[in-house]
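Only one protein chain is missing; all other protein chains are in place.
Chains: A, B, C and D, in written order; residue numbering restarts at 1 for each.
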Amino acid sequence: MSFSTFIGLFLGIAIVISAMSMGSSILIFVNIPGLMIVLGGTIAATMIRYSFKETLHAIGMSFHILLPSNDIKDKNELVDLTEDLLRLSRKDGFLVLDKQEVNHDFYRHGVRMLVDGYSQDVIKQSLMEENKLFVERATTSAGVFSSIGGAAPAFGMIGTLVGLIQMLSNLSDPSSIGPAMAVAMLTTLYGAMIANLFALPMADKINTWVQEESVRQLMIIEGLMAISEGRNPGMMRELLSPYLENKPSVEEVTA
Amino acid sequence: MSFSTFIGLFLGIAIVISAMSMGSSILIFVNIPGLMIVLGGTIAATMIRYSFKETLHAIGMSFHILLPSNDIKDKNELVDLTEDLLRLSRKDGFLVLDKQEVNHDFYRHGVRMLVDGYSQDVIKQSLMEENKLFVERATTSAGVFSSIGGAAPAFGMIGTLVGLIQMLSNLSDPSSIGPAMAVAMLTTLYGAMIANLFALPMADKINTWVQEESVRQLMIIEGLMAISEGRNPGMMRELLSPYLENKPSVEEVTA
Amino acid sequence: MSFSTFIGLFLGIAIVISAMSMGSSILIFVNIPGLMIVLGGTIAATMIRYSFKETLHAIGMSFHILLPSNDIKDKNELVDLTEDLLRLSRKDGFLVLDKQEVNHDFYRHGVRMLVDGYSQDVIKQSLMEENKLFVERATTSAGVFSSIGGAAPAFGMIGTLVGLIQMLSNLSDPSSIGPAMAVAMLTTLYGAMIANLFALPMADKINTWVQEESVRQLMIIEGLMAISEGRNPGMMRELLSPYLENKPSVEEVTA
Amino acid sequence: MSFSTFIGLFLGIAIVISAMSMGSSILIFVNIPGLMIVLGGTIAATMIRYSFKETLHAIGMSFHILLPSNDIKDKNELVDLTEDLLRLSRKDGFLVLDKQEVNHDFYRHGVRMLVDGYSQDVIKQSLMEENKLFVERATTSAGVFSSIGGAAPAFGMIGTLVGLIQMLSNLSDPSSIGPAMAVAMLTTLYGAMIANLFALPMADKINTWVQEESVRQLMIIEGLMAISEGRNPGMMRELLSPYLENKPSVEEVTA
Partner (left out) sequence: MSFSTFIGLFLGIAIVISAMSMGSSILIFVNIPGLMIVLGGTIAATMIRYSFKETLHAIGMSFHILLPSNDIKDKNELVDLTEDLLRLSRKDGFLVLDKQEVNHDFYRHGVRMLVDGYSQDVIKQSLMEENKLFVERATTSAGVFSSIGGAAPAFGMIGTLVGLIQMLSNLSDPSSIGPAMAVAMLTTLYGAMIANLFALPMADKINTWVQEESVRQLMIIEGLMAISEGRNPGMMRELLSPYLENKPSVEEVTA
């Protein structure tokens, strides 16, 4: 979970809704047919571009980013966890790792393979594949949200055009022009909100998040290899150090 | 065929039409001269950019994606099919492959060449050329749809400008302003719909589809080479494995 | 000449003009000062960007694409022509090539050099230079049309702003507002038409055309080298084969 | 600090405010709810994209650029400083460097490590890491400002749509249309100002500034290595010369 993403999404919706309810009833901003055009058209355009499976992956990924999870984010914690596992397995063998708490899905999967006795090569190859697949899917998922972010304003405009044409074709009652135009403009508002409050930032977030998570996964693979080879903990730290951005301060290194 | 693409196209059109028929007659959205400007102008701009042949290829490719086909999509199925063909040809020779059902145009073409007795080199070179040509044509086809997606809104705007100028030049009857503006805005609506419901998503779809199909074709070529050499099925599976994204699970690999 | 480009240009203009003359006099779409702002401004912006020579080359290249020419387009025809020339020169020497009809400017130039007795190295180097210069000029020409396609809508908008400001500054007669706005909007229409009916598609066309023509030129150079060396026709065909996209079918190759 | 950036920011705000106060009270341009939509929405969209830490770094970097600092900017001055430090340390050892005034944070940090007796390798590796981290953070910071520059106009438009829809839904009093539309347009103005006066130029500034500063840091590392090795000052100047854009004039080089 990314806390900031969750707050941002909540805050954005809260601000726009409070602005809508200020000075008028918020009900004037609700228009089910208009919402259906924008949502339906956006979904249709996305379905033309992506398969059902790809779209589901994108939705799953957005939940993964928004919902709370225990997965370790800090790379230094991952190094510490690797040292714990390494010391344990050097003393008592791989089987004892099964009872350790490993707060990272990808890491846990790797540890289970170690416990199950797969050879080092099989573990590495299998996890590298998983990492590659993860990156591919995440890139496609970001593409799904980009597509939504492009289609929503377009269908917002299409909805507004439909509304304006209906209004202009039938100008018998001048007093209805204002409310009719208001309704027509609602779809443009819906499209702009879907794109700017949700889809476009989400696409960017997935893109940056997948880069960080992929680095963590590669680092975990390296750590698992060190555990499997029963390396010296100091050597393991050195092997993982290129993955850390902010290395421990100079003092610790040279101490 | 891509099922999701077909559904998306159908859904999008259904949603926009139902929105149009809600609250007014759908007939106010039909304007033949307006449709002619947008369609004609878009076709004209596309003809300047691409030759007849390229445009026809693009249309053919869009039908290929939209219409149902039996072509195998799953890469694992392709591996299984290759194993079937391989075992058969090792037992009874290449000629017996002629009677096998091969649900993939490209694969079928390769098998026929094998049956007809062409040398391995000739088959490989010929299919590689076909693959290259396929990728080139598909890229150009995606370009045709991109061009349509860019030209349609532009000619929608040109149509609206023409309509507005005609209306503004002759304001004798104020009550006709509304309907005249409605008609003028129709071309903008047509342009936005052509671009966002059809052309732009189609261009993206072709681009991603050609990448997947090209990988399948390269995999089929590799499989045909394995058949032609009468390789061991296990070895064939290993040769094809880099083309599979989600490899069989670790359990199967090490079993 | 590209037939499709010519038709597209003609069709686009015909459609827009027929739309203009429908329901009103086409004369309301003619405004000489407005046309002068858009054309003049576009020319001015292009002159700032490109030298006279570059602009003239661009115009020449657009005529080259639009006007009929006898230049061979089909690469297979070029191979056949090369074979004819090769057989002839092997029998009767290079001088006899002078009387052959060679329907391609670039090829004719090369043949004349062969007839004039230049050495193979000089011919190759000279034609390679010509090819490089051709590609450079064509890229610049496409840039000229891109610049026109970007400047025309901008000056269309500038013209409309000038017209609107003049109209708004002097609102004494309300009945003149409509026609004045119509005139002001004309420049936007002119700009959109110049960009979308002509300049932008032309820039794209030149870019794709130069790629194809450059491949043909490189192929002709290879062919001329084969002629100059008096190679075996079969060998010549093999040397040229990488330049052909759709190679002769497998049957012919192995026959 | 970049003096020109500070002046530019001040000048831009002054000009827009003076334009606002000309001919009317500036109070009509103040609308707290409108400002809240634009600021809040922009912050929300940025929080979805970036974590708190990244946003804080971006704010810190903008202050670093805007506020006055003593950090040496001129690369020639850095060379001169390096020569001073080099001569001093060759005469009296590294410890004496502690009392030297070093007007550059990064340089000062390196000198302190030298004084503290770290080995040359540790210093180089540690400073290289710091430089890499600096570049990464600055690139992310520029991305934060780009995100703000994209979100602000979008939420300006959303605010204007909300305002217009509220106004159009309730047209009972025609005399209130003007002021209500003015208020609705304020958010568009806020969004355009935030993007064009602050966020977009700042993103560009950070991008160019980080490039220059990174070169200076690499140069300082090279200089520290020369000091640590007790090199000849002339040799040191030669080692640093590739980092100088405008080298000392030819006369000095050959004198």
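Here is the rule we go by: a residue touches a chain if its C-beta (ideal position, glycine included) is under 8 Å from a C-beta of that chain, and two chains touch if they have at least 3 such contacts.
Bear in mind that the values here come from a model prediction, so they are computed numbers and not experimental data.
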item	value
Of C:Ile13, C:Ile72, C:Leu88 or C:Met157, the one touching the omitted chain in the full complex	C:Met157
Residues in chain C touching the chain absent from view	33, 36-37, 40-41, 43-52, 55, 113, 118-119, 122, 126, 129, 132-133, 136, 147, 151, 154-155, 157-159, 161-162, 164-171
Residues of chain D in contact with the chain not shown	2-5, 7-9, 11-12, 15-16, 19-20, 22-24, 28-29, 175, 178-179, 181-182, 185-186, 188-189, 192-193, 195-198, 200-202, 204-205, 208, 245-247, 250, 253-254
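Criterion: only the chains that are shown with their structure count from here on.
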item	value
Same or different residue numbers at the chain A/chain D copy interface, by half rule	different
Approximate Å spacing (C-alpha centroids) for the pair chain A, chain D	29
Computed distance of Cα centres, chain C from chain A, in Å	46
Residues of chain B touching at least two other chains	none
Overall pattern in which the protein chains touch one another (line/ring/star/complete/other)	line
In contact (per the touch rule at the top): chain pairs	A-B, A-D, B-C
